[in-house]
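Let me begin by presenting the structure, written as structure tokens, before commenting on it.
Just one protein chain is left out here, and the rest sit where they should.
Let's look at subunit A:
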Amino acid sequence: MQASSVEISKVNKFYGPFHALKDVDLSIPPGKVTCLIGPSGSGKSTLLRCINFLEAYDSGEIRIDGDLIGYEVPGKRMSGRRLREMRRGIGMVFQQFNLWPHMTARENVAEGLIRVRGMSKSEAESRAGEALTKVGLADKMSNHPSRLSGGQQQRVAIARAIAMEPRLMLFDEPTSALDPELVGEVLNVMKTLASEGMTMVVVTHEMGFAAHVADQVAFMEKGELVGVDSPDRILHQPQDPRIQAFLRTYHERNSI
């Protein structure tokens, strides 16, 4: 598997007068796991959604393996077709899973293979079966999402993304909607992916995951990227007072 790198430079995003991303610079190395942490409303999900242009950034550049995404040249939007081609190489997993409720687990995974990759139905279904087996759901393939637990649904969503053979995976708070006892099964699938050398960008509140799996941790607050460093230096020896304050409230909330 070939892993992508992402270069984010001077990215700005506005919602009306609200400045959601302020001159964000971030370098995401290939085959590594980057965790984005920070208080809610800090812009981490917005930044993640700019990487596959689900959200249009207003200025600056985001380059995936050197190719600018969303714009042909700065200021000029790229065609829908070209954008779809670039998105093929980027998998995304959402907080709310966003599985299609009218399709079975297998159909959810096969849909993109048929429509986007142009596979035959039987080929797509066997590939979908492999992806679902990989996330431990070989016995749930014919279930509709409503018949799956949250953790199982999120694993189907991960299978749907990895079946497309992406070179980069984006995770938008993948465990935030889950009951605590279901978080582990999803994180384990993500750890396996990380160990296989997938480039991953993960917006998360799971500090344990950030500490143990991430190669680098970026902290955001109020639309600014405050710091990016190794998990150890961000989580255990933070220099910036804003990171210290965030971690203090985190530890207070999670102490028993």
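Odds and ends about this structure:
Heads up, the rule we're going with is that a contact is a pair of C-beta atoms (placed from the backbone, for glycine too) under 8 Å apart; a residue touches a chain by one contact, two chains touch by 3 or more; residues count from 1.
Please note the rule applied: contacts and distances are computed from a predicted model.
The listed options are "Acetate CoA-transferase subunit beta", "Sulfate adenylyltransferase subunit 1", "Amino acid ABC transporter membrane protein 1 (PAAT family)" or "Peptide/nickel transport system permease protein", and the UniProt record of the chain not shown names that protein "Amino acid ABC transporter membrane protein 1 (PAAT family)". Among A:Arg87, A:Arg106, A:Arg127 or A:Lys140, only A:Arg87 touches the chain left out of the display.
In the complete assembly, the contact with the undisplayed chain comes from A:Asn98, out of A:Asn98, A:Ser176 or A:Thr192. Interface with the hidden chain, as seen from subunit A, comprises residues 52, 54, 80, 84-85, 87-88, 90-92, 94, 96, 98-102, 111-112, 115-116, 144, 146, 157, 160-161, 164.
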